[in-house]
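All protein chains but one are shown in place.
For chain A:
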Amino acid sequence: MKIAGLSIARGGAPVLEGVSFELTPGRALILRGPNGCGKTTLLRTIAGLQPPLAGTITGAEEDIAYAAHSDGIKLTLTVGENLTFWAEIFAAGSIEPALDAFDLRGLLDRPAGALSAGQKRRLGLARLLVTGRRYWILDEPTVSLDRASVQQFAGVVERHLADGGAALIATHIDLGLEGETLDVSQFKAKLPDLEEFDEAFL
C-alpha cells in the first residue's frame, strides 16, 4: 500500500498535508503525534471513510480492516453472535482462531453488554481476525486493555505480520513491535496565508 502526497481535512480545515509513506506486507508502521494532530482523520481517510483533499492511496483497495475507538459491538447479542455476524459479512469462515487468539472462548455465550471494557475491546479486536484482510488500520487499539492483553494483542499483530499482513497503528504506548515509527506532526498543514484572506472584501 502506497500513500503519496496525501492532504486531509477535518471539519473543512486542513490538518495534514503531503503525507507520504509506504506500507509493505510483513511490516508495521506506528503513527505517533500529539492529541488532535490528525492521526484519526488520517486513518479514516486511508480506510476510505472520507475522501482526501489531495493525494492518492493505492494498492489496498478492498483489503483493509479498520478498527476505531468504538468496536461496533451489539450489547444484546452474545460474544459468539457478534463475532459470527462479522465473519459472515466478510465471508471469511470460522471464528475459532479469533476466539483462541483473544482468549474469548470462556465468554462465548455471554451477552456483550455484560463484558468489561477490556473484554469488549478484545472482542472488537478479535473482529480483525475474522475479516481475513491484509492491511490492518488500527486507531488506539490498546485503550482499556490490561498489560497481559496488550501483550496478547502484540502477539496477534506479530503473527499477522509473519503471515504477510501489514498494520498501521496509531498508539501512544510501546507495543514492543518491530517496525518504523512515523511522527505525524511533521506533516502538519500550514495555516492559509492571512495576507490574502480579506482581499475580496477590500
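Everything that follows uses one rule, which is that a residue touches a chain if its C-beta (ideal position, glycine included) is under 8 Å from a C-beta of that chain, and two chains touch if they have at least 3 such contacts; residues count from 1.
The rule we apply is simple: contacts and distances are computed from a predicted model.
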Chain excluded from display, named as in UniProt, from "Thiamine ABC transporter substrate binding subunit", "Heme exporter protein B", "Deoxyribose-phosphate aldolase" or "Carrier domain-containing protein": "Heme exporter protein B"
Which of A:88, A:146 or A:178 contacts the chain that the document leaves out: A:88
Per the touch definition above, residue among A:6, A:19, A:57 or A:73 touching the missing chain: A:73
Those residues of chain A which, in the complete complex, touch the missing chain: 47-51, 62, 64-77, 81, 84-86, 88-91, 127, 131
